[in-house]
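Heads up, one of the protein chains got dropped from this complex, but the rest are sitting where they should.
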């Protein structure tokens, strides 16, 4: 199951070419992860966000999730716009101590025809906050994340 | 009349101290200006935003608006939260060739008691895009902005 | 006495107008403060930086320095360039529990004629890291910072 996260651009996401900067696209995906995977202190029932929009397993403060790897393919330049982009996010793989988060960045919901701007995968590793060593995914994490597993992204452009 | 612009934080607005970075607060105000003063290409009737929320005089491509001055007073540190901050914005002064935009950054709408985090003024100067020289405010600009004039901010901490 | 800190631009400091973004100018001044006021872990004798270039009083981990106020006047747009800008920094005022840091941002050292791009003041307050309450400047801090006291900046454009 894919989760749809609306992502609001900022004008400062543009670079001197007048488009959303390619590094800044990864900044947007960071924010998507924060929204989809973390519950913030000030949220009661995710502020009306459907529970299905929450890929959330409450890591707890004893765990850090760190980014081990990122791959992204840019398909179209993104212009500044007020309406939020439609970012679709799902789990492409549940590993022993890490998972792959997959993303597709689409034009704002309702745009016809919808345009795909970029797709990406980040590998997120679980690390024990005390020892800073990798730790295995817990069964309750696997259970929480299982509904969001879909086929991972097959990138078109890839070298050796 | 003050305009209320909801501003969504990003986790990346935090710095190594774990609070919204003081420079990043000005980044938020930049976005407020863009939302309040500019109409974006993809907006039809500002997407349901009440017309009173638009301090907009359609500058046209022959005019650049540039920031000549900024003053900001930080009253409280801002923590990361999901619910958007309530930024109130108005015009503190209409000059010959520039205007003062005033801001107050408040806790999310509905928070009790409401907290004031920061207040700021930016001076925005009109510049002719061809000659890059300052140009006077036009009568239609004065007319468009007049309803939003309120008393300017009196800063508490100010040196000589 | 003024301290000269060379500041390297990044291309990402530019915004969609192709100039160094006005908020990003304050980002540069943040870095100037870090270089001038803090000694980093990996520095031995500040890596050949003359000791006079260090406005440093070793705050220690029991103190947080927080920004209470910023004022900046933009005089000229800054273009991207490889050679570092010459930022001059000094102490404009030593208060009871805070100090004013003054900055002038100049074209790269050696440019003829030198151009002044912006001037700014930030008020930095000392806060006890445990109680989060303001604390008074210590005598050794006053002593360390005294050589850098010069007249504060008189801003030209200022409202009420």
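Read from first to last, the chains carry the letters A, B and C; within each, the first residue is number 1.
The criterion applied here is as follows: a contact is a pair of C-beta atoms (placed from the backbone, for glycine too) under 8 Å apart; a residue touches a chain by one contact, two chains touch by 3 or more.
Because the structure is predicted, anything quoted here is derived from the model rather than measured.
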Inset, instruction - Tell me where the left-out chain touches chain B, residue by residue. - result: 11-12, 14-16, 18, 21, 23, 80
Legend entry - Residues from chain A at the interface with the omitted partner, ascending: 17, 22-23, 26-27, 30, 64, 66-74, 77, 92-93, 100, 121, 123, 152, 154-155, 157-160
Inset, instruction - Would you write out the residues of chain C that touch the absent chain, in ascending order? - result: 8, 10-12, 27, 30-31, 34-35, 40-43, 46-47, 79-83, 108
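Heads up, the rule we're going with is that only the chains that are shown with their structure count from here on.
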Legend entry - Pair of chains ranked first by number of touching C-beta pairs: B-C
Inset, instruction - Report the inter-chain centroid distance for chain B and chain C in whole angstrom, where each centroid is the mean of the CA atoms. - result: 25
Legend entry - Averaged-CA centre spacing for the pair chain B and chain A, given as whole angstrom: 30
Inset, instruction - Could you check chain A for residues that touch two or more other chains and list them? - result: 11-12, 80
